[in-house]
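Yeah, one chain of the complex is gone here, protein chain that is, but the others are all in their spots.
What follows is chain A.
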Amino acid sequence: MAQIFIPENVQEREQLQGGSHSPNENRSPHSEPSQRRRLGLIDLVIALVVIALISLVVVAASRWTAPLTSSIKIDLAPTALPVYAGYSLLRMLLAYLLSLIFTLVYGHVAATSRRASVVMVPLLDILQSIPILSFLPGVVLALVAAFPHSNVGLELSSVILIFTSQAWNMTFSYYHSARSVPQDLQEFSTVARLRPWQHLFKLEIPASMIGLIWNSMMSWAGGWFFLMASEQFVLGSRSFQLPGLGSYLQAAANKGNASALVLGLATLIALIILLDFFFWRPLVAWADKFKLEMNSEGDAPSSPVLNIIRRSALIAAMTTRIFRPIGASIAFLLNRMQPLPGEAHLVAAHKGQSQHTSWFSLRRIVSSVFGLLVLVLLVFGLWYMVRLLGGVSLATWGQLVLAAGATLLRTLVALLIGVVWTVPVGVMIGTSPKWSKRLQPVVQVIASIPATALFPILLVALIDLPGGLSLAAILLMLLGTQWYILFNVIAGAMSIPSDLKEASTIYHVTRWRRWRTLILPAIFPYLVTGLLTASGGAWNASIVSEYVTFNNRTVSTQGLGAAIASAGAAGNFSVLLAGTLLMAFVVVLLNRVLWKRLYDLAERRYTLS
């Protein structure tokens, strides 16, 4: 295989294959690593894993191209679980890839083009506050219509639904990192005349890497949270069900099959833990080198899996034989596409003359195509929006506003409960090294369980309580969002400097006074950050917690989430749109008026630095 990718150009090939007279032959990256390292058991395992992954994709693809079956029968046998888990994992992976591509393109354009960012950043803010189910009808109808004879459309819509729960925070993170690349590195990049693609790959992406990875992990958690909603949905008179872990759990709950439910849940948790061990940990450990600050040493994260991969002869051989040559030829191609402006252009030429070369640059094309696309979408979107909203009566608007009030109340109560229990527990864990060592991993595992998977079990217990779903919904929201608060409180408590703690002890500042003067102010910025994330999460979770289908019956309560979910299920698009707009408006307003101000206050007054 390797030969295929070696460039045609003889001179290039010679250089790539190491036919040089370099005085430092031993340092050449193109020397044969297989002579130094032997293939071992590890390499066999790695090869098997790669083969297994490929076959998984092939199996899934065969389902994708099979004739359209909009609602598949879920097999509750334990033997079916691995296949279902595979389907769900593949969907998540595809959605994540899509999110990654979206993030790089959108984030890069928004960060580099001042004109585009004026529109793109607020738009992202709004997109972030739109609940996933609001995207559902449009996406499903369009894609199923586009692929009437196969499952591709249906599968794609599921992927896109997951995408809408993953992409936005990643994009925000990338945008912010790309905007705050250190000035001196930017200047070096200009002086060294790095081409646009080199600037992107050597500076912008590496500088954004750590934030991107952490946000990717959060996005995956978000994706699991909405897995059930994105594998099984009702649209008007049609109901769709895709094979997957989410559907399995739903089906088990509907049938009241407790053992299948537990088994499904265990599979999900195992999958999440395995992913963490084999994917995220190695990635985080690898990405440690992208830290921008030079001096903070601290504990570098490590991963046994990464160490194995680094030692593997197979991977090393692949790197030199396949990946490097591919990279070199891509670099060669990109250099051709983005030639350096010649001497004449840089020095003598008038400013106007250099335009026709820069016009052809990749970035120009991407941004202008993107800009045009956004504009067209905007015009069409506005036109349809006006037409659809025309059908919403004043009374409906009134009901929606009332519903929004109910949901607001619920989210606030959920946040309040979250604060009440997480602050003492978080501070206890964070301030005691003993406890944080013992509880940190446990908390992480518990937090990684998507709360929606627990809904069916909880509902059985809660639905008959007084208040029914209108109170139970609060608990469901809480389950989905309390972890953001808890983790932030722990981080805040861990960051309290020991000299402040000692000073408080010396001056006998104890109990409540200690909380008021030391602990609460110190964790305040962290608490606000946690609440900000939790608040957004709670609003988004309202659509799955205020409107629930189980045992083939639908339970709903007064609330904006329920209004949106039921409008989607009934195919009432004008109400769906109105509800979505209202929710986006409320969430953005809350962020601007409440959370952002609190955040500014926290940054100004309570930051320990």
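As a convention for this text, contacts are C-beta pairs under 8 Å (C-beta built on N, C-alpha and C of every residue); 3 or more make two chains touch, one makes a residue touch a chain; residues count from 1.
FYI, contacts and distances are computed from a predicted model.
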Task: Hidden subunit of the complex - UniProt protein name among "SirA family protein", "Multicomponent Na+:H+ antiporter subunit E", "Anti-sigma regulatory factor" or "ABC transporter ATP-binding protein" - done: "ABC transporter ATP-binding protein"
Task: Option touching the unshown chain, where A:S259, A:N335, A:S393 or A:T505 are the choices - done: A:N335
TODO: Specify the residue from the set A:R193, A:R238 or A:R438 that touches the hidden chain.
DONE: A:R193
- [ ] Quick one: say which of A:K73, A:R114, A:K434 or A:R511 touches the chain that got left out.
- [x] A:R114
Task: Given A:P206, A:P301, A:P521 or A:G571, the one touching the chain that is not displayed - done: A:P206
Open item on the list: Counting contacts across the full complex, list the positions on chain A that touch the omitted chain.
Closed with: 11-12, 15-16, 18, 20, 22-24, 27-28, 114, 182, 184-185, 187-188, 190-195, 198, 202-203, 206, 209, 289-295, 297, 328, 335, 340-341, 343, 345-351, 354, 601, 604-605
